[in-house]
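Sharing a structure with you now.
Only a single protein chain was left out; the remaining protein chains are all shown in position.
Think of it as A and B in the order they're written, each chain with its own count starting at 1.
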Amino acid sequence: MYAVEMRGITKRFPGMIANDQIEFLVEKGEIHSLLGENGAGKTTLMKILFGLYQPDGGSIKINGNEIKHQTAVKAFEMGLGMVHQHFMLIDNMTVWENIVLGSEPGNFMIDRKKGKEIVKHLSEKYHFDLDVDAKISEISVGMKQRVEILKTLYRGAEIIILDEPTAVLTPLEVEQLLQILLEMKKEGKTIIFITHKLKETMAVSDHVTILRSGKSVEFLKTTETTEKELAALMVGYEIDMTLERKKVEKGETILSLQNVRLLPQAEKTVDLEIRAGEILGIAGVEGNGQQQLEEMIMGLEKVKCGKIFFKQEEITGMSVKERCKRGIGYIPSDRYKRAILPGFSLKDNYLLGNQYKDSYARKGMLNQEYIEKKTKELMEKFDVRAVNGDQLIGALSGGNQQKLVLSREVDKDPDLILACQPVRGLDIGAIKFIHNVLLELRNQGKAVLLISAELSDLFQLSDRIGVLYKGEMMSLQETEKYTTESISLLMAGKKGV
Amino acid sequence: MKQKTVLHNLLLSLGAILCSLLIAAGVMLLVGYDPLEAYSALIEGAFGSKNAFANTLSKSIPLLFTGLAVAFANKGGIFNIGGEGQLYAGAMASTVTALMMQGAPRFLVIFCSFCAGMLAGACVGAIIGAAKIKLQVNEVVVAIMLNYIIQYFTSYIVTYPLKQEGAMTAQTVDIGANYMLTKLIPKTQLTTALLVAVAAAILLFFFFKKTRAGYHIRAVGENKSAAQAAGIPMMTTAILTMGISGALAGLAGTTEVFGKMGRFIDGFSPGFGFTGIAVAVLANNHPMGILLSALLFGILEAGSMKMSYSAGISTSMVNVIQGLVILFVATPNIIRLIKRKKGES
Partner (left out) sequence: MDSILSMEMLLSTLRMAIPLVLASVGGTLCERSGIINLGIEGMMLSGAFGAVYGTYISGNPWIGVLFAILVGGLFGILHAVLCIRFKTNQSVSGIGINVFVSGLTIVLTRAVWKSDGMSGQVEKLPAVSIPGLKELPVIGTLFTEQSPYLFITAGIVLGAWFFMYRTKAGLRLRAIGDHPQAAQTVGINVSLYRYVAVTFCGMLCGLAGGYLSIVQSNLFVKEMVAGRGFMALAAMILGGWNPLGALCASLVFAFAQALRISLKVEIPNQLMLMLPYFITLFVLLFFGRKVKGPQAAGNIEE
């Protein structure tokens, strides 16, 4: 008997099929990896299992019992627990409150003492090391994830689903998590592990199911396959991810940060320089000061300590408008929030950031013809797939939206491009395209600051890499001088390599 | 795609009006009045004669201005509930200006008074906008407090310092018949103010379509964070948005003085600022739609007297209908507003 048996699962959303006749079988007491690219349908499938979505077709059996109309409450009762990719935690409440929420000890009043005790006990049993009275807003990302896992264990979950658990962890924390999973397996738990990372799949799973474009393409025993085979199955063809980085003469210093404090708790300040014709990559797990770096350079966050110079001119106190004028292009890490106007047309989005230019708007009046022309031109040049310039940007795929943003910023002919998580969540084709554009900019003598959580991106594109940890620059040197191990350790805060 | 949305919105708005009228009829029946009698009296009061229609249009004028004010602010992502205070400020400022300029040429007086009225409204609006950005306080509560403060303050002014000698009610002296706006139809209250309002609506339509400032305001209203990242200045835009919005509301008060009352009378507004919200919501914040929407509410106001006279219902029945319209029409708009809120948070 399978612990989880999903057959013929289909789920449609307006305009697309997220799950198409999917077969998913998990044995009791195993660690099973659900592998696939972004957008393959993995999260949707698990949300259906957990009762957050209802399937349009197919059947679900848990421990041999057929389930109809699954709900979160029923899922709990059956011993299912889910650890979400985006944490479902309440910042203002403490660790123990978050864990017991919904199943609090006590009849009418909360038995606070008992609640804390139970949580403490569980935390110690699995070596989680949690401070039960700490507020969620105060703890690290790795700790938050443990809180999420503990939530499921508190409710006695036997089948635990983890959605992209390692996305936000340092390499060291990933190691620790994998150890925890093996511990849980020893206790007889069944674990389903959604991921797009091959190394982790190979490291702990017993079986792996591969999803591609909403379909279940393959089901393999982990010991009988390789990373290369899995990669090929994920995308459906052999990928050649190597890029040529030719030698380029470096020019003048375009951007320099002096003594800038990125995070209030950082002991050391940050100094860095980017010259024309180079790509400086910033590595680090998200949440270690990257957002502050990004926003301070653009002027969206005040620099309380330190100075920023752009082409020898101090810009520390300048408004965003002034910085853009001087030649900084910005690809924000949060595209939906910072880069686009979701309800507006493509033309209106191309205008964003360009509205002070004479060609786009002279004497306060918009030049509609020019905007129309430009939109068409850039859409063609950068292969932004849409009906026409009047279409709403919300209708475009993530990859096309990002290409629009990129084309807009590149067209401004900036001397510095601030590319923050530029390929996050995009498909392989879009990734390759954007990589090529960034390299081309560098070859033309522009400066690129590339902030990314994906080591593979950084290694392929950057000339030099700096590692951020808790707001401090752990190291800053040529790419060739790093190894995967050395950079992982730096990302985890271990110095002296 | 744009065509479809306009028709779609129109149908939704019509549906809302119909539902409101039906439920209001239900209320009337419950209380013992005859809805058919009431509605026919309403229509007659609004359209019965040339003069009646002229009065209907004249009742729409302040609502045109306050509706435009609310709609304008909404485009910029700010909810301007302070129309009432802004219109009183505008009315007082324009009256005082006219009283100080007695004897000066007509055109000059009207011009200066109107400017004063707009400026006063703009200042009040700008305070709300600035407070929202600089101090991050909720614009609704600030605006409401200002509404009461300004209303009481202008009431004080017209009860003591500027009160007309020997008058029964709290009001100022006459500003002078030659400074009043020209009537479009004699013996009615319909003045050139209507033309000013329509012109304002048309101007605003083109403002949003063609100017950079209009783009700034729309962008901020759509996604504040992205607008900020694109170099659009937050404080300037907020002050511009609320300033223009306040100026429009100020015009509502000014045109009441120069078109109807000829003086400042205490408590002259039956809630134009709040009705403006209904007008804006019904028109989905579209400047041209506001023309139709304000007309509808003007019909309600104009017909209410006749309705009260013939069918015996309180004139406040009109408020009941207005409230229902607001409730019905706000619902389908949520899709648009959800998209906007997602970008904001």
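Brief remarks follow.
FYI, contacts are C-beta pairs under 8 Å (C-beta built on N, C-alpha and C of every residue); 3 or more make two chains touch, one makes a residue touch a chain.
All values reported here derive from a predicted model rather than from experimental measurement.
Residue A:Lys151 is the one among A:Lys11, A:Lys116, A:Lys151 or A:Arg464 that touches the chain missing from this view. Checked against the hidden chain, the listed residues A:Leu89, A:Leu280 or A:Val320 yield one contact partner: A:Leu89.
Although one chain is not displayed, chain B still touches it through residues 27, 31-33, 79, 81, 131, 135-138, 140-142, 144-149, 152-153, 155-156, 159-160, 271, 274-275, 277-278, 281, 313-324, 326-327, 330-331, 333-334, 337-338, 341, 345. Residues of chain A in contact with the chain left out of this view: 52, 71-73, 76, 82, 84, 88-93, 97-98, 101-104, 106, 108-110, 151.
We take it that only the chains that are shown with their structure count from here on.
Each chain gets a centre from the mean of its Cα atoms; for chain A and chain B, those two points are 47 Å apart.
Listed in rising order, the residues of chain A touching chain B in the complex are 298, 300, 319-325, 330, 332, 334, 336-344, 348, 351-353, 355-356, 361, 364-366, 368, 390-392, 394. Contact residues of chain B toward chain A in the complex are 1, 210-213, 215-216, 218-219, 222-223, 225-233, 336, 339-340, 342-343.
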